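Only a single protein chain was left out; the remaining protein chains are all shown in position.
Each chain gets a letter, A, B and C, in the order it is written, and its residues are counted from 1.
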Amino acid sequence: MGLTIGVDIGGTKIAAGVVDEEGTILETYKVPTPPSADGVTDAICSAVSAVSSHHTIEAVGIGAAGYVDDKRATVLFAPNINWRHEPLKDKVEQRIGLPVVVENDANCAAWGEYRFGAGQGHEDVICITLGTGLGGGIIIGNKLRRGRFGVAAEFGHIRVVPDGLLCGCGSQGCWEQYASGRALVRYARQRAKATPENAALLLALGDGTPEGIEGKHISEAARQGDPVAVDSFRELARWAGAGLADLASLFDPSAFIVGGGVSDEGDLVLDPIRKSFKRWLIGGAWRPHAQVLAARLGGKAGLVGAADLARQG
Amino acid sequence: MGLTIGVDIGGTKIAAGVVDEEGTILETYKVPTPPSADGVTDAICSAVSAVSSHHTIEAVGIGAAGYVDDKRATVLFAPNINWRHEPLKDKVEQRIGLPVVVENDANCAAWGEYRFGAGQGHEDVICITLGTGLGGGIIIGNKLRRGRFGVAAEFGHIRVVPDGLLCGCGSQGCWEQYASGRALVRYARQRAKATPENAALLLALGDGTPEGIEGKHISEAARQGDPVAVDSFRELARWAGAGLADLASLFDPSAFIVGGGVSDEGDLVLDPIRKSFKRWLIGGAWRPHAQVLAARLGGKAGLVGAADLARQG
Amino acid sequence: MGLTIGVDIGGTKIAAGVVDEEGTILETYKVPTPPSADGVTDAICSAVSAVSSHHTIEAVGIGAAGYVDDKRATVLFAPNINWRHEPLKDKVEQRIGLPVVVENDANCAAWGEYRFGAGQGHEDVICITLGTGLGGGIIIGNKLRRGRFGVAAEFGHIRVVPDGLLCGCGSQGCWEQYASGRALVRYARQRAKATPENAALLLALGDGTPEGIEGKHISEAARQGDPVAVDSFRELARWAGAGLADLASLFDPSAFIVGGGVSDEGDLVLDPIRKSFKRWLIGGAWRPHAQVLAARLGGKAGLVGAADLARQG
Partner (left out) sequence: MGLTIGVDIGGTKIAAGVVDEEGTILETYKVPTPPSADGVTDAICSAVSAVSSHHTIEAVGIGAAGYVDDKRATVLFAPNINWRHEPLKDKVEQRIGLPVVVENDANCAAWGEYRFGAGQGHEDVICITLGTGLGGGIIIGNKLRRGRFGVAAEFGHIRVVPDGLLCGCGSQGCWEQYASGRALVRYARQRAKATPENAALLLALGDGTPEGIEGKHISEAARQGDPVAVDSFRELARWAGAGLADLASLFDPSAFIVGGGVSDEGDLVLDPIRKSFKRWLIGGAWRPHAQVLAARLGGKAGLVGAADLARQG
């Protein structure tokens, strides 16, 4: 019956959308992301007001990058916005007069895919989001599992290489340094620098220098068979698949859903991930294998998931 | 109200025990583990019969090393016994006339600790067992989480070193190659070989050669300050703690319980594990920290847990 | 003018050959390798006698796997034969009445290639031998460099993976565990086990099981495009080339020579090694690149090199 609003706080814009019980977005509104922490709160409230005027809204779900506490009320730490122990739920509720649920953005996206996307029909599903970094969410027994303190599913920061690459989190060797959009670009630039003769097409798509290579160039060049671009996707897939094999050892879900910008390339990236997953899956001869599925909701998963989580309270 | 039986299948003996609702073992019976797969089934039935004669038993729980299917009926694969897709539940039920639940042995131990040991009062708890290898179990929301196909919580086989040590599972770099009783012995032997002058006490406790060093010697020597023994525990703890930090990123439990023979040393090994855990925990300044607790039930955790899981059906 | 004899002590047979100043082998004689250490010495003397009867011989060079001391007289340690501080030069000289030089077998092969094979014309050349393990030799300034104590150029045992695969030497992560004939077989077996559907041809060449895969099958299957075989060679090349890049940072030779059984495949294996070398070479844009050449003398390099080293005294 009821409608809820989902809010997605992105690096450049904040989107609010009215979502019905089938996960359909009825109306959306976007504002640029303000630089200040208070400004972000203002913008959230404005965007919610803008879309709520024509509908009867029951609740609001807000997806935020960072640690959200066990009560889904306080942002403990947001890496990009200056929120530290920010009581976001209280602040927004006071201003908009609607019940608010705050949730980690990757959790929202996972929930969106589970409810209305590639995860439908699975009781136990693990989502990973290969965006700039690597995030994810855990559904077990048809419930989103957020951990005792709210900060579970930080997949991007499990250590896959001891003494490995420095990570923005302060640690080293984190999975997202090896399997993410940023990693893909690094792979391509390093290879193009060492062997430019194998990256002619890739370099031509950018400004001719290794540093000018961006993600979109790698996708385009890979589709046309550029050796360095293909090899860069293969390297990404090597790490992504090996990590999924670890997650299978831990969670044993019936499906993995791979989302985020990198997954937009579809089977170009998913097939090598599946191959690597199978290569590294432990005991593969004696167990059913989880499916590795492409996300279906694209960039809307987070907004839709946030709205649905708000509906569920 | 009722009593159930827990069965623990070990490498050298099979133990059955009658357990009440408080987790108290009323009676136990042990038989040597037979070499053949069929012999093991026979022995399980014999042991159950032996302890059930003086009690009214409602159900039997059997803990087995290996993959147990989603119905908790079939052992898909057991590394030590020649069971492949073995319908253990059906076979034993037919012979003893009681409801049977089969479960992975490390899951049983985790459940035992959660119900009657160090995990009491925690809704979300992760247990690891540092025995010869490394096993574990997952409790989330007061339930044992076994995965969609029954083979979750295979902690020992997440890859912590790419291109690392060969593992019996066929993969490389598995956590149990770096954090387990077997790893501890390897650390001590390698170090005693390279720098025997720092392992005088440790070598004296064995037969004088690096190959003669066993786990008990390392514990004894470490308590007396032998540098190689202390350093070997520290190396084990380095890997154990870093792995727990990864599990915290994934599961965010309120407590970790460390069991298995290695944990018998108590704070000698737990303190360095806690230190390493804290060293590698991501975002430690912005989140509540899980406790790292020593298991309390010792070698009985598996039997007690199996019995309790049988009670719950 | 003079002729010398080179002796090559292999795992299955001992070969002695009369070699002239151009590196031409005039006559050879082979005997099976005896199981006992003393038997090996006897066999060396017999083989030398057998080939020396029709020629005037000036000296004998013996290539032995293991550590040979700075005087090229004593085998400090041989991994395969039970020689520990074995005064091989004295023992053989007393029995055959000719000057004897003992040298590490990989050093002999390197010298052979430098003098009469792929290394001719290079003053500074590094040879690696990809056989069962990985050995090598160093020529700098037209001289064989054996180190102060005679045990330099143990390339196979530099650590390329911290906490990596166990090595027969007692250490972990040694290069020869990742770049050698034995590593190639391991790569193929692991991959064939995980993804048999990609190894159909490879499996058919052996006995149908992953364990039945041998080196010759991998070469044959790779030539026919079997995905697992090709991928196994690529993995070997990845590690071999990266290691050569390290050696370039250290030694900066004008050429690398790659010998040993694995190199018999020629460009099938050398081209991916060259590609990986270039990928990992530091500062490649600012320095002349060493050539990566295939060895030319095949299995005779050691014998010819030993004979020539004996000539030079």
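Simple rule for what comes next: a residue touches a chain if its C-beta (ideal position, glycine included) is under 8 Å from a C-beta of that chain, and two chains touch if they have at least 3 such contacts.
All values derive from a computational prediction rather than experimental measurement.
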| item | value |
| --- | --- |
| Among C:153, C:185 or C:236, residue touching the chain not depicted | C:153 |
| Contact residue for the chain not shown (choose from C:245, C:258, C:273 or C:292) | C:245 |
| Residue touching the undisplayed chain, where the options are B:72, B:157 or B:191 | B:191 |
| Residues belonging to subunit B that touch the chain removed from view | 162-163, 191, 193-195, 275, 278-281, 284 |
| Interface residues of subunit A (partner: the chain not displayed) | 161-166, 170, 172, 178, 190, 193-194 |
| Residues belonging to subunit C that touch the chain removed from view | 67, 76-77, 84, 122-124, 138, 140-141, 143, 145-155, 157-162, 169-171, 174, 242, 245-247, 249-254, 280, 282-283, 285-288, 290 |
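We adopt the following convention: only the chains that are shown with their structure count from here on.
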| item | value |
| --- | --- |
| Whole-Å gap separating subunit A and subunit B, where each centre is the average of the chain's CA atoms | 34 |
| Computed distance of Cα centres, subunit C from subunit B, in Å | 45 |
| Multi-chain contact residues (two or more partners), subunit B | 161-162, 170 |
